[in-house]
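I'd like to ask some things about the structure below.
Removed: one protein chain of the complex. Kept in place: all other protein chains.
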Amino acid sequence: MKARIHVFLKEGVLDPQGKAVSSALQTLGFGEVSSVRQGKFFDIETAPLPKEEREARLREYCKKLLANPIIENFKVEVVEP
Amino acid sequence: MKARIHVFLKEGVLDPQGKAVSSALQTLGFGEVSSVRQGKFFDIETAPLPKEEREARLREYCKKLLANPIIENFKVEVVEP
Amino acid sequence: MRLSVIEFPGSNCDHDAYEWPLRVFGRAPQRVWYTDRDLRKADLVIIPGGFSYGDYLRCGAMAARSPVMEEVVAHAKRGGYVLGICNGFQILCEAGLLPGALLRNRTLTFLCQEVILRCETADAPFTASLKKGDLLRMPIAHGDGNYYCDEKTLRRLLDDSRVAFRYVSPDGRVDDGWNFNGSMDAIAGIVSGNRRVLGMMPHPERASEALLGSTDGAAILRGAASTIEARKKVQHG
Partner (left out) sequence: MVEPKVTPELALAHGLNADEWARLRDILGRVPTYPELGIFSVMWSEHCSYKSSRIHLKKFPTSGPLVLQGPGENAGVVDIGDGWAVCFKMESHNHPSYIEPYQGAATGVGGILRDVFTMGARPVANLNALAFGQPSHPKTPHLVKGVVAGIGDYGNCIGVPTVGGQVCFHACYDGNILVNAFTLGLLRAGKIFRGYASGAGNPVFYVGSKTGRDGIHGATMASAEFSEETEQKRPTVQVGDPFTEKLLLEACLELMERDAIVGIQDMGAAGLTSSSFEMAGRAGSGIRMELDRVPMRETGMTPYEVLLSESQERMLIVAKSGAEEAVKKIFAKWGLDAVVIGEVTDTGRAEIYWRGDKVVDMPVAPVSDQAPVYDRPQAQPEGLEERRRLDLQAIADCRDPEEALLRLMGSPNLCSRRWVYTQYDQSVRTNTVFGPGYDAALVRIKGTKKAVALSLDVNPRYCHLDPFEGARHAVAEAARNVACTGAKPLAITDCLNFGNPERPGVMWEFARSVEGLSSACRELDTPVVSGNVSFYNETNGEGIFPTPAVGMVGLLDDVEERVQSFFENEGDAVVLLGRTRGHLGGSEYLALIHGLESGTPPPLDIAREKVLIGLLQLLARKRLVHSMHDCSEGGLLVAIAECCLRPRGGDLGVSISLQARGKRLDGLLFGEDASRAVVSCAPGSLQKIFNLARESGLEATSIGAVISKRLELLVDGQPMASLSLEELRTRWEAGFPAVASRV
């Protein structure tokens, strides 16, 4: 299976990188930019998994490793079975 | 406008993080994982822009700042006008 | 007192942590490899600094999930003593032994420089040989030392005076200009609820020798040692 997982900072957790990016964009002349939040994503390939297990397994990856629940949320999607 | 930009390493460029993540997942018991590539994404909010300009502008952000053309590719998408 | 220093792939202050007790009171710790499940009867486990797993994904994330950490968590739950320095602090947070997380420095760069720490509580094994308000000089060397936790957690840390050290100015004031990495409330180190687990970003093991510019770091190890020895005496009558 091919899957993509997004991991992003929770609301309210300050995002130094995002802040820096948005002010950099503004100084580069893109005044329209009002806010930037930066996150990570993972493109994952696995051996085939039974349909009903796929998403659960991806969430497992996040809980066990990919996301830190104290500061991050995540979203999983199966791209191709 | 709300937009999301994905920035990821070009094919063939070594991804040390992805490599480490995939072997970590395997040792955590997820033997089915065969490969992981890690990327960045940016959720960007801007003042409204004329429809025809939006994507071009996002690509500008990437060329000027968000992506390193030597080793990275990017994909822009407008999430909500 | 028995000490063990945990070694992860990518630890690079393991050597310094190993020599630290040797230098401070001539006692050699045991080395424990990350796949090991035996802490060698350690009273005090030191998790050294460095770049375990290259700091890939999140600092300390992968190390926190390695076999040896299950033993360290069990050790702590049994009331054992644990000291996490720099990457060790990040690992303790990732492993859930200490609350909060360490975000990217607000400068978005690695920062290596001498800082001034103020002891915020003498009521913990690691600060037992200090007085509240004492100032210590030692280096920081990290890219992700920007302490963060949610409001509720912060209040709990403050109410239980679990903040061990803050970054301060040379005259001992909390001052944003001296909180280089931008830590919440200038927090440089915190202790666990039972006060026996300390995580701190600065490097006391690099500040325990006059030749290197400061001996202030030795106090932290001495404090732990005296507390542990005293406790053992009580136990063994």
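In this document, chain identifiers A, B and C correspond to the written order of the chains, with residue numbering beginning at 1 in each.
Going forward, a contact is a pair of C-beta atoms (placed from the backbone, for glycine too) under 8 Å apart; a residue touches a chain by one contact, two chains touch by 3 or more.
Computed from a prediction, not measured in an experiment: that's the story for all the values here.
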Among C:F51, C:F126 or C:Y147, residue touching the chain not depicted
C:F51
Consider the whole complex, including the chain that is not shown, and state which of C:R104, C:R118 or C:R206 touches that chain.
C:R206
What residue numbers in chain C mark contact with the hidden partner chain?
9-10, 12-13, 15-16, 19, 49-51, 53-56, 109-114, 139, 141, 143, 170, 203, 205-206, 209, 211-213
Residue by residue, what part of chain B touches the chain that was omitted?
9-16, 19-20, 23, 68, 70-71
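Everything below uses one rule, namely that only the chains that are shown with their structure count from here on.
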Chain A and chain C, separation of their C-alpha mean positions in angstrom
30
Distance-wise, how many Å sit between the C-alpha centres of chain B and chain C, to the nearest whole number?
35
Quick check on chain C: which residues sit in contact with 2+ other chains?
57, 62, 65
Check: chain B positions touching at least 2 other chains come out as 21, 24, 28, 38
Residues of chain A touching chain C in their complex?
12-14, 16-17, 20, 64-66, 68, 70-71
Flag every residue of chain A that touches chain B in the complex, lowest number first.
6, 8, 18, 21-22, 24-25, 28, 30-47, 49, 57, 60-61, 64-66
Contact footprint of chain B on chain C as seen in their complex
53-54, 56-57, 62, 65
